[in-house]
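Every protein chain except one is present and positioned as in the full complex.
Letters A, B and C mark the chains in the order given here, with residues in each chain numbered from 1 onward.
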Amino acid sequence: MKYSYYPGCTLRTKAKDLDVYARASAAALGIELEEIEDWQCCGGVYPLGSDEIATKLSSVRALNAAKEKEQDLVTMCSACHHVIKRVNDDMKNVEDIRTRANNYMELEEPYAGETEVLHFLEVLRDRVGFDELKKKVKNPLTGKKIGAYYGCLLLRPSKLLSFDDPENPAIIEDFIRAIGAEPVVYPYRNECCGGYISLKEKDLSKGMCEKIMASAEGFGAEMLTTACPLCLYNLNKSTGAKLPVVYFTELLAEALGVKEEVKEEVQK
Amino acid sequence: MSSEKKQAELIKEISGVNPLKCMKCGKCSATCPSYNEMDIKPHQFVSYVINEDIESLVNSKSLWKCLSCFACVERCPRDVKPGKLIDAARQVVVRQKDQNYLLADEIPELLDPELPQQLLVSAFRRYRR
Amino acid sequence: MQRIGVFVCHCGSNIAATVDVSKVAEMSLMEPGVVHAEDYQYMCSEAGQAKIAAAIKEKNLTGIVVCSCSPRMHEATFRKAAERAGLNPYMVEIANIREHCSWIHKDMEEATKKAVILMRAAVAKVNLNAPLQAGESRVTKRALVIGGGIAGIQTALDIADAGYEVDIVEKTPSIGGRMSQLDKTFPTLDCSACILTPKMVEASAHEKITIYTYSEVEKVSGFVGDFTVDIRKKARSVDMNKCTGCGVCQEKCPSKKAPSEFNRGLNTRSAIYTPFAQAIPNVPVIDREACIKFKTGKCGICSKVCQAGAVDYEQKDEIISEKYGAIVVATGFDTINLDKYDEYAYSQSKDVITSLELERVMNAAGPTHGHLERLSDGKAPKEIVFIQCVGSRCSDDRGKPYCSKICCMYTAKHAMLIRDKYPDVNVTVFYIDVRTPGKNFDEFYRRAVEQYGVNYIKGQVGKVIPQPDGKLLVQGSDLLDNRQILKEADMVVLATAIEPNPDVRKIATMLTASIDTNNFLTEAHAKLRPVESPTAGIFLSGVCQGPKDIPETVAQAGAAAVKAIGLLAKDKLMTNPCTAQSDILLCNGCSTCENVCPYGAITYEDKEVNDHGIRETRRVAVVNNALCQGCGACTVACPSGAMDLQGFSNRQILAEVDAICR
Partner (left out) sequence: MPLENKEFKPKIVAFCCNWCSYAGADLAGSSRLTYPADVKIIRVPCSCRVNPMFILRAFEKGADGVIMCGCHPGDCHYSTGNYYARRRMTLLFSMLDYIGVENGRTRVEWVSAAEGVKFSETMNSFVEKIYSLGENVRLGDLRCKS
């Protein structure tokens, strides 16, 4: 299984662990992640204005690069996933955006949403299969009670992302089960952590994160896992790391027994 | 066309939202995690656009409190999507000269060692042009 | 050459405000064959019809064109008027200049131009009309009612009381329907079972009524007055004639884990079961998917304990075929699936229930024996929150765009009953609008507020958040106070949208009855023929036509019965003379038409023909006019052009095309 891979800005700096553990785990699972050359930042948030074109172009470049290689495009960060999947939908279904973006890009062959965008979790669920993953687990995280924290970007708007049930998702819980741990379902797992607002409104974000933490703790979670660097930052920052928050890829690497091998790379 | 009317039309165009579809059930306000911080509440965005009171809307605190978390978009039973309206209003503001909500000079004091790039990038996208 | 009269209706201002009616009349005089033209305020009125009759007599008219509303509205009226004046009714054509012209166009010049063209097309057609004679067909004096809820029961009783045989086909093991699941009814708060069960008994005891429970309609053929219906009687595995209804088999059955349909899955039932104690017939069925005997071959306890020897594991589905003159659809409703509304935590908490489930909880025969308690831990709730419009009035693809109509009232009922029986329980209702049109309805709702202190909050709920201690945090809007509310509750009740029974689409297809995008059956006319389907001989009773409460359902059930009785009371029906006809000189005997005919109306016979002096016997198509319904499939399929449709002939339609493109 060979995929084009879009890491995104934060995975090369503050969220190295999300990236390094993902690549190590992918290798252990026989998945090849080919990083797109010269990828550019997706912008972090999807430009909602229907007249915004330039802000969508970096995603189109990544999508087109994957198309040229005839590969599906894998993302790791929730925000990149959200932005690129939605831009892809625009390129597929919104004639005006497609025309104007292509006019600007002057590609050899116009891009019209041909690439399939997959979050790494989707690769695990739909391509590898959680049953198959379970078989490859070497160090099952038995006994660990882990709460999945989805946040907003992975799930909504559900019609466009078609990722999971936006109100009662199961993908990360199924993942947690596959690596041998026990998922803890709590109601705030799909509520927003405050997102980018934490830059200027720290208190607002703090309040939200505290609610999330308290809810997860109340239902018995010992730790939280997420796919988003911003969620991780907000949760840690606002609640003083009441419960540890780790990337899902770190759990995966641990379960597959490859965590130690790459630990140094993370700390670099 | 008055300038407020023009701006109302612009907001409708940028957002792609038809505010007349709203049945005023209040589910957006019931669902909004930033509700208490907002002076104009999510369900009111719609009436401000319908009544073309854009002046109040663009000067509201709410503009900068919306998280773009799409909870209102997802749960709206009438496909109105108040979150898109507020984002369009924000666009109307930041596209004007010198109306950025976030200035480069502010950044250093907002930083801390763990702060992910993603946060800066996103904030830049939402807060300024 | 025809002598045609053109009559242009003003329809008050409905047509005349947008179409220059006198201009249309004036222009018609330039059309071939038109010898008379006039316009009048209301052509359908007595005076208008008199004008037509007078013109027929004075001007010896042979054809009529009425430029007016849709033929679906008044074609029959004008045909009858012409007939009374001595003209063949099929010499009348309608130009629809209201629905298809004046009502949709604003510019007078443009609309008048279009009206003239529509008039021309109708005149061109009438020029080629030929007098037609309607045939007769017989009426089978027996009615079928599909669905045995309160709508079906009432319709059947009314038809039977008029002296006609009625069969009820009910899919589940007992009649009674949704109403049998209700505890109390608004706005009088009488007990549902107390008013329904006597009707069920009356229906089952009525000598004119036959009830087929655990049965489904399998196939429908024929047409008004003469339907043939195949009914599948599913294998009950219990002999209806032997069973005494003692109930021992249900007691002894070791498989007791099947979810009880009657209690909405809130508790379980045995594999051999009657849905509820007052079931009619009081004969159990074996749920073969849950039965140990059917799954493993072992067990057989029910058969051993049955003293009447009624249990029959070998029983098979049986198909009976019966003839009916009229069919009434009364298939009712269900609540929508709430999978897409998990922000209300329905799938995540046992204490979030639908209103229909609450009916079962409040009912003495329900899973909690009528005690108001949380289904998770059996504790008595202190705070109950009701959420209105869950899935109703939604224009996204999660819910239904319509108002379910009954929820405001039953929520007031529930709130009132709870406050009455458990005064220490607080009740809060989140609503968008309270809709209470109906006799004594608003008074009822106000009583809930004023007398019983139910707390109504205007605003929808955004999320129900289960708490670690088992409580439910309800996050909602208070739009009047402009604040967001966080309310802790022990139970949340969802006023879930209702939708037509999912089976109705299949049934509508069999009956060729129209159905709308929400799966409600369409009525022949929204205002004037609300209980009839556009398909002749099919009538509508209850929620299958649109959301309604019990009194409305019973009223509509009676109305549907009257319409069915009106049909059954006739000995003969006039048939549509617009049927296919084969020109035996052109027919080459290929059988193509026979294959496309959905009614088996075409057969082949050897006939003597005289083809330009050559006499010979040929195998040619013959149309049975009593069976032909006039769809015209054969006319297009016929390779030699021998088949044509009377009233819609090739030449007539081509003349219309020519007139429009002129």
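Please note the rule applied: a residue touches a chain if its C-beta (ideal position, glycine included) is under 8 Å from a C-beta of that chain, and two chains touch if they have at least 3 such contacts.
What you are looking at is a predicted structure, and each value in this text was computed from that prediction instead of being measured.
For the omitted chain, the shown partners it touches in the full complex are C. From the set C:H100, C:K171, C:R288 or C:R447, the residue in touch with the chain omitted from the display is C:H100, counting the whole complex.
Checked against the hidden chain, the listed residues C:D516, C:D571 or C:E605 yield one contact partner: C:D516. For chain C, the list of residues touching the undisplayed chain reads 70-73, 96, 98-101, 103-107, 110-111, 113-114, 117-118, 121, 508-509, 512, 514-517, 522, 534-535, 578, 596, 598, 629-633, 635-637, 645, 648, 650, 653-654, 656-658, 660-662.
Definition applied: only the chains that are shown with their structure count from here on.
Shown for chain B are the residues in touch with two or more other chains, namely 71.
Taken in their complex, chain C has these residues touching chain B: 343, 389, 393-396, 398-399, 432, 458-463, 475-477, 479, 482, 484-485. On chain B, the positions that touch chain A within their shared complex are 13-16, 33-34, 37, 64-65, 67-71, 73-74, 83-84, 87-88, 91, 101-102, 110, 112, 114-127. Of all residues in chain A, only 8-10, 13-15, 41, 43-45, 47-51, 55, 77, 79, 152, 155-158, 166, 191-192, 194-201, 204, 208, 229-230, 232-233, 236-237 touch chain B in the complex they form.
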